[in-house]
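Please find one structure pasted underneath; my questions will follow.
A single protein chain has been omitted; all remaining protein chains appear in their positions.
== chain A ==
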Amino acid sequence: MPGETTSPAGGKSDANNKTLRPITIKQALDATQPYPDASYQIDNQDVNNIVFVGQVRNISTQATNITYKLDDGTGEIEAKLWLVSNDDDSMDISEDAEKDGGKDKNGVEINGYAKVYGHVKALLGSRKVVNTHCVRPLTDINELHFHFLEAAAVHLFFTRGPPPSAGGGSAAGGVGGGLDEAGGGGGVGGNLPTMSSVARRVYTLLKTEPQSNEGLHAQLIAAKLSLPMPDVARAGDELLTAGVIFSTVDEQTWAILEY
């Protein structure tokens, strides 16, 4: 599957975002736009190319596109496969689809499962469709299950940070989203710079803990995260150097630097 990350979809504006994100249909339906015409965001991350699986509920072949209605148990969405207009065979393809008992040229059939690569687009306001460039049948049930697990893993990566390297504890449970909102400026591009997992946890705490505009004291952070003081101090230095937090009333009290 890695090879498919370079597939030639991609809009003009986000041509340099070549990532392919596995998602569920519910995530596509819940995707938000920070402002009109912006890229859709899932877990505060811009998404360009997406891949999802689903059971095909309907295939409707039109002159310019084939519309698939898909259902993966978490929601239902339509995917449009635009036919290349100067392709002389395009008419044959659509005729074949009808002759072949509801199968399209790739063998995708109604009530069978399919894997869809594409990107999310809004249609008529809030209704979402996926513009797809590849719909192929999914015949191995393990691939279906794997997809859900992969989507879950990627979701957790974006909402709770990378998995702790070893024995780091999974204390970040329940922290939904927001990890990667900082860093709009510079070359950071919506991502926290690479940093230790402790620094990430400190950052997440600062982000989510109710606090005055003076921020939180290192002692308090250490207590909240049940970490030794030196570790918290080191994490603080890391975050200060990266410019994502700043010290307020004294050297040991930090707040999130927001743009």
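Quick note on the criterion: a contact is a pair of C-beta atoms (placed from the backbone, for glycine too) under 8 Å apart; a residue touches a chain by one contact, two chains touch by 3 or more; residues count from 1.
Everything that follows uses one rule, which is that contacts and distances are computed from a predicted model.
Chemist: Can you work out the missing subunit's protein name as recorded in UniProt? Choose among "YBL041Wp-like protein", "Glycoprotease 2", "Sys1 protein" or "Replication factor A protein 3".
Modeler: Its record in UniProt gives the absent chain the protein name "Replication factor A protein 3".
Chemist: Using the touch definition from the top, which of A:Asn17, A:Ser39 or A:Gln55 touches the missing chain?
Modeler: Reading the full complex, the residue touching the unseen chain is A:Gln55.
Chemist: On chain A, where is the contact patch with the chain that was removed from view?
Modeler: These residues of chain A touch the chain that is not shown: 23-24, 26-27, 29-30, 55, 71, 73-76, 111-113, 140-142, 145-146, 148-149, 151-152, 155-156, 176.
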